[in-house]
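Note that this complex is displayed minus one protein chain, with the remaining chains in position.
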Amino acid sequence: MRSQTDSAGGLRHLISLDGLTREAITSILDRAESYRRFPGQPAYEGRELAGVTLANLFFEPSTRTRASFDLASRRLGAHVLNLEMQSSSRVKGETMLDTIYTLEAMNTDIFVIRDSEAGMPEFLIDHVAPHVSVISAGEAHVSHPTQGLLDVLTIRAHRRRFAGLKVAIVGDIANSRVARSNLWGLKKLGAEVILVGPPTLLPRAFESLGARCVHDFDSIVSQVDVINMLRVQFERIRTSQFPSVREFTRLFGLTTERFARCKKDVFVMHPGPMNRGIEIGSNIADGPNSGILTQVTNGLAVRMAVLYLVSNATAETQRR
Amino acid sequence: MRSQTDSAGGLRHLISLDGLTREAITSILDRAESYRRFPGQPAYEGRELAGVTLANLFFEPSTRTRASFDLASRRLGAHVLNLEMQSSSRVKGETMLDTIYTLEAMNTDIFVIRDSEAGMPEFLIDHVAPHVSVISAGEAHVSHPTQGLLDVLTIRAHRRRFAGLKVAIVGDIANSRVARSNLWGLKKLGAEVILVGPPTLLPRAFESLGARCVHDFDSIVSQVDVINMLRVQFERIRTSQFPSVREFTRLFGLTTERFARCKKDVFVMHPGPMNRGIEIGSNIADGPNSGILTQVTNGLAVRMAVLYLVSNATAETQRR
Partner (left out) sequence: MRSQTDSAGGLRHLISLDGLTREAITSILDRAESYRRFPGQPAYEGRELAGVTLANLFFEPSTRTRASFDLASRRLGAHVLNLEMQSSSRVKGETMLDTIYTLEAMNTDIFVIRDSEAGMPEFLIDHVAPHVSVISAGEAHVSHPTQGLLDVLTIRAHRRRFAGLKVAIVGDIANSRVARSNLWGLKKLGAEVILVGPPTLLPRAFESLGARCVHDFDSIVSQVDVINMLRVQFERIRTSQFPSVREFTRLFGLTTERFARCKKDVFVMHPGPMNRGIEIGSNIADGPNSGILTQVTNGLAVRMAVLYLVSNATAETQRR
């Protein structure tokens, strides 16, 4: 696979936080903060991406991530093509390349791709023209780098430092691209990560990634500074992995009872969309400890930052 | 329900003409006239909504109203998100709020909502952030305020005064949001409204809204100045209410024969899309007395005016 960064350290693609340095991550977060506007403030409007064309290739339905990339692009002045993709996986590889080459021939500069299968973002990085960038908007259970970035930005903005910070990521770890991307981002920035879930959904292999694995949520719930509750992805889970929703909520949900045992200033996160009453109680999701909507605001800012950085690196490449 | 106007009288939301004063309606119409451009003229292009993001939430299919809001927004410089909404009504309330909060967190300023069920626009007004506006683009059989406004604008532009003006609204009154919104708008501006339809589709209750109810179209057809023919909404009507299309056309259609008994300068309107040959004859729809396409032009102008006014009131709110 080609590198995500160029020889000068500029961001060329973004498909996994795994391959980024702490400096690269920090520079994305810094730029994101400059673009961030909270609800009630006028949105940032710039021309940094004037003349740039971005194609949203979504093989998996998504309202919020797609809207976020769409607005991020347009608020920086880019043209966006939202393409409905056929997902018949057998012919996808070949058809996909012809689609990509066709869009490149129309001066498309950035491809944003979301896919329920693994491998396409890496495949694209290896095939796009040198001046073209690929950004993953979610790849199977493997990676969701902009989600990882928005989560670490949200934590950084709330806590200021990662050293000594204990972050629990809770739920269906095995099937979660959010968990993996968070883990990579948090480890790079120096936080301690505790993965929490039932043995069927939290294989021991995750320990090799530098995380503590815990099957008993209650054993750590009072010690952590941040709790990131994953969405129960009913569409991905095999029934053998997941006995009953009620049992899951009892053992791994952030219920009112369990929340009462948390630190007073625990910071609660969720990537959305939430299954209220299953992995998280509504009063907690909407309560003062919740950073859930701030995550959405940061998500837009992070995507603006990533788009700016890759198109800037591209411009550098073209100048050389 | 929160008010549609703020303490200074500025338009904050628009979900029903019922709650607007004559002054509020007049100020929308005046602004709409400043934005209106007729076919063959260059469209108005402005930056009044630069930096504003609008989300079109259409739970009901609509080509023309959606296109109208879409163009209205973009011709004033706003960004538009067109979202395909799932309409499974059971979970809609809760899911809807999370969607709204998510879009607010991405700095969405205006929500335009169209729904075949009643209640959602009011529900949203009660839940959106103080700086956010809600505009109804059609709510069940209850309300369609921008249609009401474009209709009164079309009549005003054609007749200049409402006092003494007799307006017949004809057809399926019971199921018509267009009829209700027209009635409110016309009464506020001083016109006399005659509702016309079969007893099954025109309950006596409408008299309490200040309209004359008539079941025999021919008894008033020669006396009215304006005839607004409603679309027969086959998708809404229960068969028990509506005996046969042929019978309906014979009794309530604006046929060539009936039109011959109208005043020479009668003004004919229809909200579209028309069932030609059912509620209105093609020669009349396309004839010199028809204001049907002018209604479309005025619809775009009215939507621009409403968008301008709510975003202006929002800016005032933010400044305070």
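The letters A and B name the chains in turn, as written, and every chain counts its residues from 1.
Following the convention adopted for this analysis, contacts are C-beta pairs under 8 Å (C-beta built on N, C-alpha and C of every residue); 3 or more make two chains touch, one makes a residue touch a chain.
No experiment lies behind these values; they were computed from the predicted model shown.
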item: Candidates A:2, A:37, A:79 or A:236 - the one touching the absent chain; value: A:79
item: Chain not shown, touching residues in chain B; value: 37, 39-43, 45, 63-64, 67-68, 70-71, 74-75, 272-274, 276, 293-294, 296-297, 299-300
item: Missing-partner contacts on chain A, residue numbers; value: 50-53, 79, 81, 83, 94-95, 98-99, 101-107, 129-132, 318
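The rule is short, and it goes like this: only the chains that are shown with their structure count from here on.
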item: Chain centre separation in whole Å, for chain B relative to chain A (CA means); value: 41
